[in-house]
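Here the complex is missing a single protein chain, while all its other protein chains stay put.
After this line comes chain A, so read on.
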Amino acid sequence: MKKHPVETLLYYLAVALVMVISLFPFFYTISSSLKRGSELFSTSLWPEHPSFSNYAKLFQDQPFGDYLLNSVLVSGGAVLLSLGVAVLAAYALGRVSFRGRGVLMMTILGVSMFPQVAILSGLFELVRGLGLYDHLGALVLTDLIFTLPFTIWVLVTFMRELPKELEEAALMDGAGVFTLIFRIFMPLLLPALAATSLLAFIGAWNEFLFALTFTISPEQRTVPIAISMISGGSSFELPWGTIMAASVIVTVPLILLVLLCQRQIVSGLTAGAVKG
């Protein structure tokens, strides 16, 4: 269909508008993080003399490197544990028909959607009972509440799409179920596993409520908490330059990873919601 030039113009205007709204805030964050001293308050779009002084100050004022490491450990741990357990469950839920499968799927979805704050006191007791209070282990354990159901749900959709003939042939050859899952399905599912892990990782990386509640000492702090706690002499003089530098550091790796695996991410996200 041939489009009117005005329509094409309107389309590109709309596209430009959406792009500016999406990208400007982060662009301005980067630019603010590179501004030095009083230049920060000038609202110019780009600093005249870009400097990394805010980044240096961020790591001087606090062990921000340790916080980053803590976040990597917590998110990585939660994702690995979820994947290990979820692959087995996803195979059963996706490829074997058994009584109660539908109910199980709905329960798992329910767990991922219910408000985490609703079980906070019960979790507090559990975490303290296991001796994990103020320990990164508490966060790995509690993050499973959302990473595990999410991982199962998305992997089930991907498992369903694998060809039936492959499974039949393997079973005919006398392959056991673990050989089938880990030797035959896993290699085929690698892109799906990568996307699912990345999404779960982002969820755990951003987790705030549990980290705020179950850890208290600086040694166990994760980056979202660290950023929320960066403060100056008084609440009226927040060190915005440092906060912006911290924001850039924790966000750039995520954005790069997301853009790198765009295609898989989009299919992972939509597999979790639309087709379910």
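By our rule, a residue touches a chain if its C-beta (ideal position, glycine included) is under 8 Å from a C-beta of that chain, and two chains touch if they have at least 3 such contacts; residues count from 1.
Rule of thumb we're sticking to: contacts and distances are computed from a predicted model.
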item	value
Omitted chain, identified by the protein name its UniProt record gives, among "Deferrochelatase", "Sugar ABC transporter permease", "Glycine--tRNA ligase beta subunit" or "Succinate dehydrogenase cytochrome b subunit"	"Sugar ABC transporter permease"
Touching residues on chain A - with respect to the absent chain	1, 11-12, 14-15, 18-19, 21-23, 25-26, 28-29, 32, 40-41, 43, 85-86, 88-89, 91-99, 101-102, 104-105, 107-108, 110-111, 113-126, 128, 141-142, 144-145, 148-149, 152, 160, 164, 167-168, 171-172, 177, 202, 205-206, 208-209, 212-213, 224, 227-228, 240, 243-244, 247, 250-251, 254-255, 258-259, 262, 265-266, 269-270, 273-274, 276
